[in-house]
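Here the complex is missing one protein chain, while the rest keep their positions.
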Amino acid sequence: MIAVEQFKLLRRPRTWISIALLCALPVAVAVFIAVTHLAPPPGEGAAFLSAVVQDGSLYPAAALALVLPVFLPVAVALVAGDSIAGEATAGTLRYLLIRPVGRTRLLVAKLVAVITYVLLAVVSVTLTSYLTGVFLFGSKPPEAVGRPGNFQAGIPTGGVQAGSSATSLSGAPLTLVQLLERIAGAVALITVSMLGVAAIALFLSTVTDSVLGAAFGALAVLVGSEVLVTLNAAASIQPYLPTRYWLAWIDFFRQPIFWRDIQRGFGIQLVYVAVFLAAAWANFSTKDVTA
Amino acid sequence: MTAVIVARGLTKQFGAVLAVDSIDLDVRAGDRYGLLGPNGSGKTTLVRMLLGLVYATRGEIEIMDKPVPRKIGEILPEIGALVEEPAAYPHLSGRANLRLFDAAGPGGRRNRRKRIDDALEKVGLEGIDRRPVKTYSLGMRQRLGLAAALVRQPRLLILDEPGNGLDPRGIRDFRQLLIELNAAGTTIFLSSHLLGEVELLCTRVGILDRGRLVLQQDLAQLQAPTGRIIVESPDAAQVAALLNGRVEASSGGRLVVRHDDPAALNARLVAAGVRVTAMSAQRHSLEEVVLAVTGAGSDQVGGAAADEAAADRAAGGAAADRAAADGGAG
Partner (left out) sequence: MVSVVAGRAMRRWALVAAGVALLCAMPAIDSALPVSVPRMSAIQLRSRILASASLPYAGYAESNAAFGLPSLTGLSDVAALLDGVTRMRVWQAAPDSWRVDVLSDVSEQDTYQTPHASYIWDSGSELLTEVLGRYPVRLPRPADLVPPALALRLLRAAGPRARVTELAPRRVAGLSAEGLRVIPDNPGSTVAQIDIWAEPASGLPLQVEMFGRGGGQPAIETQFLQVSSWRPDNAVLIPQRGPGTAFTQTDAADLSGALNDLGPGLLPVSLDGRARVDAPVGFDQVGVYGRGLGTFAVLQLDGSSGLSLISGARLDGGIPLKGPHWVGVVVSTPLITAVLLHSSTVAGTFVLAGFVDRQVLQRAAEELIADPW
């Protein structure tokens, strides 16, 4: 059944159109910056965007920061919200269930398909933006090439270390391998963060037969969470909000990596996935399928 | 004969609406069972309960001696079904849809290509190409749905309104196909609001009216001779005089005569010099039965034949009373 859901996902035109759109936004932003040379000043605009003019290999981080707040959650909520409700609307749900496909198996297969979609989307954005960044901005800043450092008291303060390909948020250089590892880490955390959204949408998808209802329901939860995250009065519940640690992937680009929020980010998302998947299971496995 | 579907006291309530009300269903192996009822009478809910899609409020179901919904996972592989409209993934071809549904469930991929080809051939879609299902006509989709139900060569076919969208030729082909499958050992349970379809196809009927199963009987019994003979004669008065006391009704040149043997009656009339234009043993049509056992407001069951049925209402009434009594006993 898992293979069938993968096949359905991959053969569906909508999957590829939405991923292409997700990839198009960072590419468009890169083209505009490359043509006008008007990057946002440091410390303003989206994360990492000011740094990419000097170093295109950091562009995946900027691209992820661009799609994470809105586009990615919307796409994921739609795909996950479609998973049961969409089958119900199309009438194929009843034919799957009498084939028979166990209801729990169907849910698991749907979740795995959503995971595949999220991974595909995040990895596609990362790869296209890496290629775009390196192509448009180059992978190394001019001053990095072979200038010896000005060593003072054993500290290389005057020059840049050779062999590094990007700069972390803490100022320390990252080798290409380190950079790729950290991008992989960020991709993993963002993927898991999206799974929280997906689980909520999947649960709502078992409650309603309306795809949009399920997707918007999940998005409403996210927007509500975003509002509360910025509200000081809600500090006591903030650690448990689904979007609280969404930005923790940036901590992969600190030196050393700041694991605390990353771990919590993974943890809270897994809790949301577990809770909403369990709720989806409890609801769907005993629900009348009348569509 | 062994029972394939047995339901006892099956009840389903949606909120305040009683969709299915204490139904006792009994479908036997080898039956071609037709469930008749107007739209909204609970046919679809009943079918969904049989398939484990909807859970009963009360009552029990056993299919092939296994309880539903507890063992539904073991039962469904033996069942092919069509529930309301057919459904398929519109961007995939018909063949890809069948492959996909086949792969989704248990049973492995053995002979998948051949089984799919056979099923498509049976429903008359052997020529389909790679066109996506969204370009199919309603009739083609219905055929595809039937093919999907047949891919696993089920022992029991549960078909909800299978004739929808088919043209007359399609309906006839389909009836032929079901009769062949039944002859090869497949039990068939179908629901329909089309009397004619059921009358031509089924060996056994159940009649559903506002959630209640008001009749369940072999079609042959329903249509058995009533012990009356219809005589048409230009000399109606002579016939009445000759068969004093046996004529139950007479209108125009048409008389209903209480008599068991048309041949003997004919011989007697002819011997008496009475001209006989037509003579036949009276049998009830399914339509008369349905009209008799279902309540007011279900005229649409009769459909276009309602006018004709009205002419026979007086005669039909008496027969239906008997039929209903039989149904209750069975």
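General remarks:
By letter and in written order, the chains are A and B; residue numbering begins at 1 in each of them.
We adopt the following convention: contacts are C-beta pairs under 8 Å (C-beta built on N, C-alpha and C of every residue); 3 or more make two chains touch, one makes a residue touch a chain.
All of these numbers come straight from a predicted model, not from anything done at the bench.
Checked against the full complex, the candidates A:2, A:228, A:271 or A:291 give a single residue touching the omitted chain, namely A:271. The residue touching the chain not shown here, chosen from A:28, A:70, A:127 or A:172, is A:172. Within the entire complex, the positions of chain A that touch the omitted partner chain are 42-43, 47-48, 51, 54-55, 65, 140-141, 143-144, 152-161, 164-174, 239-240, 247, 250, 254-256, 258, 260, 271, 274-275, 278-279, 281-283, 285-286, 288.
On the side of chain B, touch with the chain left out of the figure occurs at residues 13, 55-59, 69.
One rule holds for everything that comes next: only the chains that are shown with their structure count from here on.
Taking each chain's centre as the average of its CA atoms, chain A and chain B sit 55 Å apart.
Listed in rising order, the residues of chain A touching chain B in the complex are 1, 3-4, 7-8, 11-13, 90-92, 94-102, 286, 288-290.
Across the complex, chain A is touched by residues 48, 51-55, 72-73, 76-77, 79, 81, 83-92, 96, 100-101, 103-106, 148 of chain B.
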